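The structure appears below as structure tokens.
Of the protein chains in this complex, one is absent; all others appear in place.
And then chain A:
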Amino acid sequence: MEARPVDAKMITRRCIVARLQEISISKYRDLVQENAGALLILIPADLGSISTSDAKHLQTLERELLLLAEETSMPVYFALETEELAQIYSDIHSGNAGDQAATAVQALMSGATANGFQMVIAGSQAKALGEFQITNVQGHLSGYGIEEQLPTVAFVAHYDAFGIATGLAEGADSNGSGVIALLELARLFSKLYTNSRTHAKYNLVFLLSGGGKFNYQGTKRWIEDNLDSQDTNLLSDVAYVVCLDTIGQSDNLYLHVSKPPKEDSAGNVFLQNLREIIGSYYPQLKFEMVHKKINLADDILAWEHERFSIKRLPAFTLSHLESHKSPDRETVLDTRSKVDVKKLRRNIHIVAEAVARHIYNISSRGDVQLFSKTLDVQEELVSAWLHHLTEKSRAAQLLHKDHKLLNNLEETLNRYLKDVKRSTLKADKRDPEFIFYDGAEYTMSAYNVKPAIFDLFLALGIIGYLALVYLAVQVKESFTIGDD
């Protein structure tokens, strides 16, 4: 399809190339209405250092494009703006290929001299991945004593990311930070649990769930599998479940609950521990409990802990976001530079400390920090994981069950935990709860083309030239023959 700037008059079956700032939702509607062939949105190459107004614009656009679930045949592509793309962009702006010329002659002339671009997409149409499986990775540390009779503390973090352009969804903060926290917690507690003197009387369960951005499908299946089954007793006696979601930045920390924990419950102890630790070690951190009842009428659950709360398991989610509606959780802007490693380290430390005080039953008065020195959260490890997790897009549909990243996560958990295994789930064939489509990344080629009218001119020129040659040869011939 021919490339056109966004303000061109004729856009039917053309590929519109536009910068992010030029596209608004009303513009998008116009394009759909006029049957534009495709829309290519150039977003700045450096998503980390994008200006705040641009970021806001992108986030609203993401949101609204998603809300516009109307069926359109117009594909929307996102590309990071490279030098070449910027060149093409300015070229199609300067030579607008005769659509807007005043007279026919002008149109003809500009048509003959213009530099057009032909955009060609390689690859087939996006199709549904019917057999797609969401993978959960789990592992546990069994407590001291008879395993079946001990209470359990569970840590849950979903590992997938989401963004309007699936190929660009790095999801550093949401939920790379949660995954890193979970891995660090697994590492720290495995150290404690291998020593018989620091072997607590609690089972610890770690779950990396898939499909978190899609109504926590992985968590849902995992709870169903483990709650009522006979052969596993992971969830038979749960003290509480800690869901980690988006904890990689800012000086706020919110504990989201569906029901405030009762006075004497384990959850309350954890909450008190959190309060005390933050109060004594990190006074600059603002900590609050946010109480939000589960809205069963809503199709989408707000936080991951609600999956557990529905099944009457005490659970809460830790996040630096006050509301689940924050656009920060589902954006392509969630890049590595968004995450502050120091703050992530601090948050991991707080969680580890709070859980440890609970399971070792240390009444808080003594100002002991369990996790310090060699047992501290390692910043290098945190940033290494961050690097690894954000290297490629972690959109749910890209993380098929043999994905390298999943293998790495499983291997890492295997090093610290026992019984590490992965479980997969498929959508029900008849009434699927989720359908994924492939086609996260495409290659679009831009060909420099000349309009047909140019070829016509060229043909005329060539005919003229050939006629000239013919005449010259004739003259020379007569000259030579005359000479002969």
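Convention: a contact is a pair of C-beta atoms (placed from the backbone, for glycine too) under 8 Å apart; a residue touches a chain by one contact, two chains touch by 3 or more; residues count from 1.
To be clear about the criterion, contacts and distances are computed from a predicted model.
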Absent chain [UniProt protein name; select from "General transcription factor IIH subunit 4", "Small ribosomal subunit protein uS5m", "BOS complex subunit TMEM147" or "Dynactin subunit 5"]: "BOS complex subunit TMEM147"
Full-complex contact with the absent chain, from A:Ala86, A:Ile300 or A:Val469: A:Val469
Which residue of A:Gln118, A:Gln149, A:Ser337 or A:Asn408 touches the chain not shown here: A:Gln118
Absent-chain interface as seen on chain A, which is shown: 118, 120, 447-450, 452, 455, 458-459, 462-463, 465-466, 469-470, 473-474, 477, 480-481, 483-484
